[in-house]
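Excluded from the complex is one protein chain; the other protein chains are retained at their positions.
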Amino acid sequence: MADPFLSIQNVKKSFGNVAVVKDFNLDVGAGEFVSFLGPSGCGKTTMLRIVAGFEEPSAGKVLIGGKDVTGLKPNQRNIGMVFQAYALFPNLTVAQNIGFGLKVAGVPKAEAQARIDEMLGIIKLPDFGDRYPYQLSGGQQQRIALARALAPKPKLLLLDEPLSALDAKVRISLREEIRSIQKKLGITTIFVTHDQEEALSMSDRIVVMNEGRADQTGTPFEIYNRPSTKFVANFVGTLNVLEGTISDAASGTVKINAEEIGLKGKLNGSKSGDTLSLALRPEAISLGRKAGNDSNLTGQIADVHFLGSVIRVRVGVGQNVVSLDTFNSPSSPPPVVGQKTEISFSSGDVLVLH
Amino acid sequence: MKTSRFWAWLVFAVGAAYFFIPLIATFEFSLRMRRGEYSFDAYRVVLGDSRFQETFGYSVTVAVFTILLGVFLVVPTAYWIRLRMPHLRPIVEFITLLPLVIPAIVIVFGYIRMYGSNSPLPFLGSARGTDALLVIGYATLALPYMYRAVDTGLRTIDVRTLTEAAQILGAGWATIIARVILPNVLIAVLSGAFLTFAIVIGEFTLASLLNRPAFGPYLQNIGANRAYEPAALAVIAFAITWGCMSVIQILARFAPKSANRPN
């Protein structure tokens, strides 16, 4: 990146003896939406709080707009932040909440009022200015919190699991809204979540974090389709894992149960006789043989779940159970449990996990 | 962060000093009875005093009766209000708060004028009657605490569902109250009971104005006439209060956690 807007360089953070963030590096371009994705305790929230200035890194530095802000307090960093629990001030009306940052900055009243009205319009709650937070639903409160964070025109927006406390439906509509507002304002954004669907659907880039490290950084497409570690592959999306043994490393032949498949060029460095974990997304597997799929395995239908437009089928392949989805078609009956079957996939879709 | 912790420690230390110095001073003073050395003489004198034993025994008896009266008054009422007459709740709560509004000395003043030996209800005409009035007065003073404790206990167990479940199983009212409700609010009732005990045991105003030989007036009398014994008595009284509060805290750990509401 030529000129990153936010630059996190070699940041480490320990609480006592526990290293929570271990050597974290990231450059974020202006206007980019980057998610920190990982399970709880992976250090993603701590990393965000270091960027916000609530925690001081044990080592390393944080630059915003080329300026080293590592030693600055949160109120000197010109950032906006949205919290999981909304954190609206209960004693202030919606308008006063949104205007809080403007008031402390000494913005003239009329100008502040115009900005408040503008923000209320952006979050589509134009008539809510005089209400108190306790009179609003969770989704409304979180939109107010977003407006409050954006009102002082921060350079950087930090979102700390802002959707986790909301109902499933509200969560989906709000994530689209946040993304569209972010795009419209072009504000650089860091989004922390443990929900892979949120991260995949909203981000320009995702940083998958595990035990204080960035396991993989990439676009949602890269993260999902080409996970570089076993952790990323397991954490993002559903994954079928098949255990196999390399029968001939030179030709790329791998034996699964009694059957062999060819994985030429994917075994980098492994020797004959090594055992391997091969991963496949459900959508990469077809029931029965299919044109374009060069690999086939036999199995037995273990389970059938009818989900409406999609039928999720679980197929026993030797010791392994493989999940796959087929589209429902009214004219053809669904598979029957116990039935022998074949599954097929393209060897190009197989992920070899190291 | 560091400076705020310094201030927190400072505030805490100053506060702790204010509270511990009188306790230490009282204890030290209570040991000074024998000239030139520390001894437990003051405690020996106090505990050996027959008046101490009589008044303390009297106050414990009064406290027990007060607790019984309080439970008898509060448990059925709180239960019935929750179950059948929720529209009376504001009135009952208001009444239970009145003893916090009307000073004890005013309440007992009213008793003395209303229930004198020439009145239609001459409580004060006999010693037994006056004892009864003292118990009644204490039950009144303890009403806010007892009601709050029992009502909180009832709220956590969802009386309505429990009662209906017991009724479906064929239980009568006596069985429901004795076997279902009371065991479930027992912890709450006991908490209220120990708080009542702590309030009643050294109470001065009512006992003194009704001329009963209770522990409170005895304390006052010793305070006016002796030097070291009052300090010993203060230490004992503090220990009793501490004991009651500790029991309440321990009881709270055994309180039933609500099954209906996530904790």
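When the chains are written out, they are named A and B in that same order, and each has its own residue count from 1.
The rule is short, and it goes like this: contacts are C-beta pairs under 8 Å (C-beta built on N, C-alpha and C of every residue); 3 or more make two chains touch, one makes a residue touch a chain.
Convention: contacts and distances are computed from a predicted model.
Taken from the listed names "Dehydrogenase", "NADPH-dependent 2,4-dienoyl-CoA reductase, sulfur reductase", "YlzJ-like family protein" or "Spermidine/putrescine transport system permease protein", the protein name that UniProt assigns to the chain not shown is "Spermidine/putrescine transport system permease protein". For the chain left out of this panel, the touching residue among B:47, B:112 or B:251 is B:112. When you scan B:88, B:127, B:165 or B:178 for touch with the missing chain, the hit is B:88. Annotation for subunit A: contacts to the undisplayed chain at residues 52-54, 73-81, 83, 85, 87-92, 100-101, 103-105, 132, 134, 145, 148-149, 152, 154, 158.
Residues 1, 4-5, 7-9, 11-12, 15, 18-19, 21-26, 28-30, 72-74, 76-77, 79-81, 84-90, 92-95, 97-114, 136-137, 139-140, 143, 195, 198-199, 202-205, 209, 216, 219-220, 223-224, 227, 230-231, 233-234, 237-238, 241-242, 244-246, 248-249 of subunit B touch the missing chain (whole complex, contact as defined above).
The definition used in the following text is that only the chains that are shown with their structure count from here on.
Taking each chain's centre as the average of its CA atoms, subunit A and subunit B sit 57 Å apart.
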